[in-house]
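Note that this complex is displayed minus one protein chain, with the remaining chains in position.
Let's turn to chain A:
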Amino acid sequence: MTGILAQLSGALASGRVEIVDLTHRLTPDFPVMVLPPEFGQCAPFRKTEVSAYDHRGPAWRWNEITMNEHTGTHFDAPSHWITGRDVPDGATDSIPVRNFVGPVVVIDFTAEAAADEDALLEVAHIQAWEDLHGRIPADCWVFLRTDWSKRQGAAYLNLREDGAHSPGPSPEAIRFLVEERDIRGFGTETVGTDAGQAGHLDPPYPAHATLHGAGRYGLQCMCDLDRLPATGAVLLAAPLKIENGSGSPLRVLALVEKEG
């Protein structure tokens, strides 16, 4: 008899289960969230050589890196938002590790996002998805695929004088996912879990407010969501164990079973 893990190892070795990387490279010019300048900002990624097989260290190469907890492909812990400040186990070091591995479903919102850069995911979109793929199971990650990660440079944040323009969930949709479907977390390809104009919604930044207030997690700045099936993938997303951290850059991987 072979156990589940042995079967998984076999499937990974044979290629029947593929590991998909949903992570952007950490580079100095990857866009970060921009706030009004009087607020503290999200520091972009920076890397400085400490030595590179030279007089600073003859046989080794290593770099010093700096960034914000919310730089690049990153995880939002509940305590990131004021609504989640009192959530038990709401920081990166106290979240139960079982929550870092689990199922994920992907809602394809690419057509809507292509048609309207401010497109909001509504409850009706979720219900239409469920008509095709079945009810979203409890304690599951939900990813919103928009293909936004394929945008380059200034088109990614899509900042204009009235702020950023990018898709995200409506207040009702995120409440539906948390309260009616009891999801574990919500993930996006955009710079945040909320839409670019979400500051004007009620409540402002509904994904942050609702998810984190209910002790749920966020993942953002992901890429290659088009390589995931609508259902059936397993997500591996463990933030760094930062003491009382509000979030963390991380490597987001998905296990995908190949058909046939």
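FYI, a residue touches a chain if its C-beta (ideal position, glycine included) is under 8 Å from a C-beta of that chain, and two chains touch if they have at least 3 such contacts; residues count from 1.
In this section, contacts and distances are computed from a predicted model.
Please identify the absent chain by the protein name in its UniProt record; candidates are "Glycosyltransferase", "SDR family NAD(P)-dependent oxidoreductase", "Polysaccharide deacetylase family protein" or "Transcriptional regulator PadR-like family protein".
Per the UniProt record, that chain is "SDR family NAD(P)-dependent oxidoreductase".
For the chain left off this view, which of A:P31, A:G185 or A:G245 is in contact with it?
Of the listed residues, the one touching the omitted chain is A:P31.
When the complex is taken as a whole, what residues of chain A touch the one chain not shown?
On the side of chain A, residues 28-31, 34, 37-38, 40-41, 43-44, 46-49, 153-154, 156-157, 159-160 touch the unshown chain.
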